[in-house]
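Excluded from the complex is one protein chain; the other protein chains are retained at their positions.
Let's turn to subunit A:
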Amino acid sequence: MLPLPDLVCPAGSLPALKAAVDNGADAVYLGFKNDTNARNFAGLNFDQKGISEGIRYAHTKGREVLLAINTFAQAGRVVDWQRAVDTAVDLGVDAIILADVGLLDYAARRHPQQRLHLSVQGSATSYEAINFCQREFGIRRAVLPRVLTLAQVEHVIRNTSVEIEVFGFGSLCVMNEGRCWLSSYACGESPNTVGACSPAKYVKWDKQPGVMETRLNGILIDRFGDDEPAGYPTLCKGRFDVQGETYYALEEPTSLNVLEILPEIIRIGVKAIKVEGRQRSPAYVTQVTRTLRAALDALRDGSERYHVKPAWHAELAKVSEGNQATLGAYNRPWR
């Protein structure tokens, strides 16, 4: 019997954190209410009091709290990011998830006892990059970008002693993680700079009879008929007129869902499975956490009799962005 990977779930608020813990998350990840994290949306995230309460709640039930400081320190304000690291250590989080190598260096030197994870925003897709961060900064875990096939993930795991975390569910984007500037192209701000992709102040939903238009800083992103599903208003998910044809020129709104390949993910030795969605509500966290928990628990006694229950698919399909769920890069034939 192989040990099950940790289920790592998102929280943008205290009720979401409690929902994750109550529904079977092994760890919850969250961020401060500022631009040191990549989900810096208005009204979302935690102040120090909220984090303390969250840690108390999680630790009482034997679960972990991971804090994401996963944006890049901006020129002239490096100290803000360093203070965020110091505060996280003082609060007693179980691990800090970092993307910026300068900040990893600071954290490793200043707080050598603190457990550090390499964020997906760190964009490390090879074991060489991960082993470098282990040697230089002592990282204990790396979150892999959603661009590798399952075979490539296995190759990484076989060549490193760093724990590997992969995404298991959530909205997909173009996944040029930590390097994407599409949002900046449209509105001058992006996750890497202000901690938010396509910030809400630039988004306009315009409802007219029979049609809804969405614009990002004036750029028409998409136009939905009344019975068409909507997606997040990001450039990568827009439909554009390209040489006379209007279609999703970059990508179609899609959600990742690994239920079908969960036994494989466990077999190759993945240490943790992450759920996307700190911007979503406690209802989403409840639904996704309990579904993945049920699927993982079904594998506790081995994978021979594992099959994906239709109810799991139904629950996850409901909360998905876009009409389709995919295995993402995990099962694609090309590299």
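Operating definition for what follows: a residue touches a chain if its C-beta (ideal position, glycine included) is under 8 Å from a C-beta of that chain, and two chains touch if they have at least 3 such contacts; residues count from 1.
As a working rule, contacts and distances are computed from a predicted model.
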item: Listed names "Amino acid/amide ABC transporter membrane protein 2, HAAT family", "NitT/TauT family transport system ATP-binding protein", "Polynucleotide kinase-phosphatase" or "Ubiquinone biosynthesis accessory factor UbiT", matching UniProt entry of the absent chain; value: "Ubiquinone biosynthesis accessory factor UbiT"
item: Sole residue of A:Lys61, A:Arg83, A:Arg179 or A:Lys201 that reaches the chain not shown, by the stated touch rule; value: A:Lys201
item: Residue of A:Ala16, A:Leu292 or A:Ala325 in touch with the missing chain, whole complex considered; value: A:Ala16
item: Option touching the unshown chain, where A:Ala151, A:Ala249 or A:Ala283 are the choices; value: A:Ala283
item: Positions on subunit A where the hidden chain makes contact; value: 12-16, 41-44, 199-201, 203-207, 212, 224, 226-231, 279-284, 286-287, 318-322
